[in-house]
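First the structure, which I've put down as structure tokens, then a few questions once you've had a look.
Take a look at chain A:
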Amino acid sequence: MRAYLALLAAGFQRQTSYRLALAAGLTTNAFFGVVRTAVFFALYRERDQVAGLDVADALTYVWILEGLFAVVWAPWFWELAEAIRSGEFVVELLRPRDPYLRLLAFDLGRTLSVLALRTVPTLAVATLVLPLRLPGTVGGLALLGVSMVLAAVVSFQLRFLFGSAAFWTPDYRSLFMLVFPVLWLLSGFVVPVDFFPGPLRALVDWSPLIPLLMAPVRVATAGAGVAVATQVAWVAVLWLAGRLVLATASRRLVVHGG
Partner candidate 1 sequence: MAEHLGVYLRLAAASVRATARRPAYLAARTVSAGLIVAIEVAGVLLMLDRFGSIGGWRPAEVVLLFGLAFTAQGLALVFGDTLEADKVSQLVRRGTFDQVLTRPTSPLGWVVASYVDTRFVGRMLAGAATVVWATDRAGVAWTPGRALLAALAVACAAAIIFGVLLVAAGFTFVTVQASEAANVLLYGGQYLASYPMQIYGSALRFVFVWVVPLGLAIYVPALGVLGRQGPPGLPGWLAWLSAPVAAAFLALGGLAWRAGIRHYVGTGS
Partner candidate 2 sequence: MSNVVIEVEGLRKRFRTRRGTVEAVAGIDFAVRAGEFVGYAGPNGAGKSTTVKMMSGILLPTGGRVEVCGLVPWRERRRLARRMGVVFGQRTQLWWDLPLEESFELVGHLYRIPAAERARRLARLEEVLALGPLLGVPVRSLSLGQRMRAELAAAVLPSPEVLFLDEPTIGLDVEAKVAVRDFLRELNAEEGTTVILTTHDLDDITRLCNRLIVIDHGRLVFDGTIDQLHAAYGSTRMLLVDLADPAATLVPGPGWAGAQVVRAEGHRRWIRFARDQISAADLVALVLAEHQVLDLSIMEPDIEDVIRRIYRGERGR
């Protein structure tokens, strides 16, 4: 257990050292947040509620998006695939203890750093200036925190599954480049999923993309415990998928010699 905590700490430390990237990221977040806020203010000038969301919900969505952006669409996206391709990953499999947990621990350390240094400050400043709908109680905030960490875990699991495609195809980059823009949209990073037309929304609500952004937003705006439950369920499902992939890939490596 201590080994995993050590990895967590290592990941946290590594990510915290990227100070320049942090400043850059915060600036980008702030700018896009401001523009999107202006857009929503303009949109809600004539209407009070659309698709069940009012302006406070929309603004909360915007700033949670900006806060979680670097957590979910982690800048170190391609790392796993590249490590597999370069053969470095074989080393990981040879190390003691569970490779999946090890990778998760390190990744979580990094995302915790991003949460602490980017997400929380972004939301804190935004809520001071704008009418966001964030939980007012300690319990509510704690639930939101849990939801965001779960979003980070699901993000890792999805990245792991995608990254493992590198075991089977050398051309993973082309695949990613074509698939990710669609996932980007479907996760609600362009517009809230609530604005999707009915059938599409129903489809997305049942996908592992909801835990990434919309779940924390719903926890914030509506205190939705259901959203957290969905996240937990997906963590479990993706866990199983991850273990399956790892087992298959390890066998393949052993047989083919990397």
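Keep in mind that, in the parts below, a residue touches a chain if its C-beta (ideal position, glycine included) is under 8 Å from a C-beta of that chain, and two chains touch if they have at least 3 such contacts; residues count from 1.
The candidate set was assembled so that all candidates are chains of the complex that A comes from, given by their letters.
Computed from a predicted structure; not experimentally measured.
In the assembled complex, chain A touches candidate 1, while the other choices in 1 or 2 stay out of touch.
Partner candidate 1 is touched in their complex by these residues of chain A: 20, 23-24, 27-28, 31-32, 34-35, 38-39, 41-44, 46-47, 50-51, 171, 173-174, 177-178, 181-182, 184-185, 190-191, 195-197.
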